[in-house]
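Everything below concerns the one structure shown next.
A protein chain is absent from this complex, but the other protein chains hold their places.
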Amino acid sequence: MASSVLTDSRWIARGALRTAAPRFLLWLAPWAAVLAVGIYAAGLCLYHGLNQTHMDNRFAFGLWIFLDLGIIALGAGAFFTGFLVYILKRVELKPVLNTAVVVGLICYSGAMAILMIDVGQPLRAWFTFWYPNAQSMLTEVTFCISCYLVVLIFEYVPLLLRNRQLRRVPSFLVFEHQLHKLVPVLAAVGALLSFFHQGSLGGLYGVLRGRPFAFREGFLIWPSTFFLFILSAIASGPSFLMLVTAAVEKVTGRRLVSPQLYSRLGFISGVLLAVYVAAKCLDTLLWLNVTSRSVGFAPWQFYSHRPFGTPVLFVEIVILGLLPAFLLTYRRFAMRRGLLLGAAAMACAGVLLNRFVLTIQTLALPTLGFDRFLLYSPSWQEVASFAGVIGYGVIIYSLSYRYLPLFGQAKGNTYVPGN
Amino acid sequence: MSARYGMVIDLDRCTGCGACMVACAAENNVPPLPQATPRTGLTPLLVRKVSNGMEGGAQREVFIPIMCMHCEHETPCVSVCPQQAVEVDKATGIVMQMPQRCLGCRYCMTACPYHARYFNWWDPQWPAGMEKSLNPGVAVRMRGVVEKCNLCHARLHAAEEKAAASGRREIDPADYIPACVEACPTAAIRFGNLADGKDPASHEAHSPDAFRLLARLGTEPKIYYKSKEAWVKALAEPGSGPAWEDQHG
Amino acid sequence: MSRNSLALGLGVATALLAGWVAFPQVLYVRKHQPVEFHHKTHSEKSGITQCGDCHTLRADGTFIGMPRLETCSGCHSQRIGTSREEATLVDEYIKPGQEVPWLVYARQPANVWFSHAVHVRRAGLGCAECHSSDGQSDAVRVYEQNRITGYSRDIWGHSISRLRRAPHEGMKMGDCESCHRQHHFEAGCLGCHQ
Partner (left out) sequence: MKVTRRDLLLWGTGAAAGLVLTPVPWKLLGDVSIWSQNWPWIPQPTHAPVEVKRSSCTLCPKGCPMRVRLAAGWPVGVAGVPSHPLSRGALCPLGFGAHQLNWHPQRLRTVLHGEKSSSWNEARIAFAKALREGPIAIVDGYPGRAASLVFDSFAQKQGGSYHVVPSPEIRALAPYQALGGVPAVDLGYDLENARTVLSFGAPLLDGWGIPGRFNHLWAERAAGAADPQLRLIQVEDSLSRTAARAWQWAPIRAGAEAALATAMARVLLEEGRVSARVPIPALTLAEAEQQTGLSTDAIRGLARTIVARPPVVAIATDDNPSIAALNVALGAVGTRGGIVRRGKKAKSYPGIDTIGSVRAVLIDSTVPWDFTPSANAEVFRFAAWNGASSRAGGADWLLPAPGFLEELTDVPTPPTSAVETYAVAPSLVKATPEVQSAAQLLCGTDTDLATVEKTIHARCEDLFQARAGTLYGDATMPVAQVVSVEKLEEQLRSGAAWIGEDVSSERLRCELKNWPTAVDSPSSRQETTWGGPALPPLASKLYQESNLREASEWRKA
């Protein structure tokens, strides 16, 4: 048994140089451990109930929702790249497409898994499909995410079938070929679904009339956050792709995509980020001076509770918004790999901060005049089960990288042992 | 018939004794949950103590019973529920929470500006034998669902059954009185059909001293409060009150 | 090729057989009533004609459901006839004053509020509209209990597919709703739940 594992070369694509099996296993081990702990923590939450978390009646949403929103935003690279490549025919982005699909798959399936733990009655979660409430943003989210997860699987399968062993099964080859023809359609469908659920994730909080800090006026049934979320997601998606690819390059010690592609992704990300920041500023001003004021809140009043002061807003918009947008788009910097990646990281951080503020700060602020400003800190079960998702992500990606041609044309490089 | 059940709570009459809370919990089979913290317990009705922040003899306190406000318009919790576990009943105006439908996503709790919704973080349990004292007609909620005040709906059922048995179409208002109203030793809570102009409660609701918490959010709550003291009235405004004032500077 | 399809076909067939024939047998546990009771005998021999004679509505509108022991002991304080069932009833229940643990076919779960008063008195439904011919039964049915939910099989209805079932069959929420819809009666969730 062991030998068959240790000599897996016949599963690895011809010509692709991969590190030796034992080293690979060594690399997987810690991540597997993290995943194991995560599964145990999740098990505790499912068996004993959500009293295992530190959420409470006031902080009904916590770490999980924040990170779900976060990774789904970062996973947006998947649909957006597909959209650019197949719909807008930006073929130069093709090399990162497979990575985008895998990353997307990981992010979305991970988020789904966490959501299943997060609800109090997972066994009844399917009621949402049986008795859907069309008004609810959460229904929109649930439907779109689950459908899009299916799409992602369909996008992933052809990749899977291109594995050296699997492609020897003739029927698989046919199947893969057929699926491949379907991919542009899938990309289109995926893009549509994703635009919707990214939006409705924003809507999730924007519609909360009872939470003046989150509530936004909007267009038709959609509050402004609906559109801001789409923008921020597609802005951060490519940045996250860059970071992932760079990380893989670092670990494997190989150049997988051209520097031009990096700066291309960076440029796309930067431009979108700039647009997003502009929109965000406009929205914030409108909200401070019209929306929240109309129900009796003075501008900046929300920022009177430490630690959520105005600095947070400044960091979100300027340091992690405007600045990276500039760095990513301005050619002189975009050519410098370090700066580029740094800017990409800042862009991602900015979007995460935005999700954090919207989820956590909204719940921390009092609504009733005689209520208190509250904070909460997650329990180890919450942290561990999410860490598990990260472990799961790394493992899936590593396996895909090892056994599937993620970077189709990155062959024949000189072998440098991964560290 | 289309009633609009609501309450007018006279805060000047409330002594904060808490009888309403105990009566409510007993009526609705709320488990004691010794392991719960003040932030994870179940209190469909919760009396809050608020001080006017003055010193010495000028110091005053008011007690504010908080429960589901049964918002009439754009009810925040109804629109957010992904699977129709919450609804505003057409016939009674009661905002109904269905634990058997609820999947425990807690989105409604984040939507409620009054924090009047509670999640069953634990399995409901009673000291050995105490389950014999459970109130028939109210199903015990299971772990992992949201619950809140349903205006003692079991009592409305009983009233309807009684009416039906005696061939009446309408219930006798005397048969439908929520537990907290019945329990209040100072008759501070007046309950009734706000849609019925002759009902004393609807009359009270129109008195100059009546107000509603966070009325400016525009959700038209059907729980009214009443006080002659200006500082108490001020607590109802969003963005004002101790929670916000002492933050400035 | 043909061999493949044969294998596939066999698989499908096994699944269909297991799902449609075996599954219902496994899903329900069969229980017998504590006492063999015949509605027919009672209506013919003892002149009890109205369901309400034993299944009474109380003054406050609550429904007594299965008659309490005193109703039975009204006549059965001493054995009537020599049947073994009669013996069990009198010796095991009436003499020791032990309520008969009847298995209620139509018992709804704790979270349902069903008022007979409202349906019978106000809406004027006949008993048979939900309980069909149980009132004339000359033998007690076997009580089938769902192993997972603990519900009586009558709630789901006898046909596992719920297709082609008699109008009275099935007491799931959907069945209540469809009847309510027919009679243009609207109730919120808590109209029927508690």
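All chains are identified by letter, namely A, B and C, in their written order; residue positions are counted from 1 within each chain.
We adopt the following convention: a residue touches a chain if its C-beta (ideal position, glycine included) is under 8 Å from a C-beta of that chain, and two chains touch if they have at least 3 such contacts.
Note that the coordinates shown come from a computational prediction; the quantities given were computed from them, not determined experimentally.
A.B. asks: One chain isn't displayed here. Which of the visible ones does it touch?
C.D. replies: Listed by label, the shown chains it touches are A, B, C.
A.B. asks: Of the residues C:Thr82, C:Ser133 or C:Ser161, I need the one that contacts the missing chain.
C.D. replies: In the complete complex, the chain left out is touched by residue C:Ser161.
A.B. asks: From the list B:Ile9, B:Val86, B:Cys108 or B:Val138, pick the residue that touches the absent chain.
C.D. replies: Touching the chain that is not displayed is residue B:Val138.
A.B. asks: Looking at C:Leu27, C:Ile48 or C:Ala187, which residue reaches the missing chain?
C.D. replies: C:Leu27
A.B. asks: Which positions on subunit A touch the chain that was left off?
C.D. replies: On the subunit A side, contact with the omitted chain comes from 121, 123-124, 126-127.
A.B. asks: Need a quick check: the contact residues on subunit C for the chain that isn't drawn.
C.D. replies: Residues of subunit C in contact with the hidden chain: 3-4, 7-16, 18-20, 23-24, 27, 58, 62, 64-65, 109-111, 146, 148-151, 160-161.
A.B. asks: Name, in rising order, the residues on subunit B that touch the hidden chain in the full complex.
C.D. replies: Interface with the chain not displayed, on the subunit B side: 10, 12-13, 15-19, 21-23, 25-27, 29-30, 32-34, 36, 38, 41, 43, 46-49, 56-57, 59-63, 100, 123-124, 126-140, 142-143, 182-183, 185-188, 227-229.
Everything that follows uses one rule, which is that only the chains that are shown with their structure count from here on.
A.B. asks: Between which chains do we find the greatest number of C-beta pairs in contact?
C.D. replies: Most contacting pair of chains: A-B.
A.B. asks: Using mean CA coordinates as chain centres, what's the subunit B-subunit C distance in Å?
C.D. replies: The separation of the two C-alpha centroids amounts to 38 Å.
A.B. asks: Going by the contact rule already set, what residues in subunit A reach two or more other chains?
C.D. replies: There are none in subunit A.
A.B. asks: Specify, in ascending order, the residues of subunit B that touch 2 or more different other chains.
C.D. replies: 101, in rising order.
A.B. asks: Spell out the residues on subunit B that touch subunit A in their complex, using ranges where they run on.
C.D. replies: That would be residues 35, 37, 39-41, 48, 50, 64, 66, 74, 76, 78-84, 101-107, 109-115, 117-123, 142-146, 213-214, 216-219, 234-244, 247-248 of subunit B.
A.B. asks: Looking at the complex, which residues from subunit A come into contact with subunit B?
C.D. replies: Those residues of subunit A that touch subunit B are 49-51, 55-61, 118-122, 124-125, 127-128, 130-133, 135-139, 142, 204, 207-212, 294-298, 301, 304-305, 362-363, 366-374.
A.B. asks: Going by the contact rule set out above, which residues of subunit C touch subunit B in the complex?
C.D. replies: For this pair, the touching residues of subunit C are 57-62, 110-111, 113, 115, 117-118, 121-122, 186-191, 193-194.
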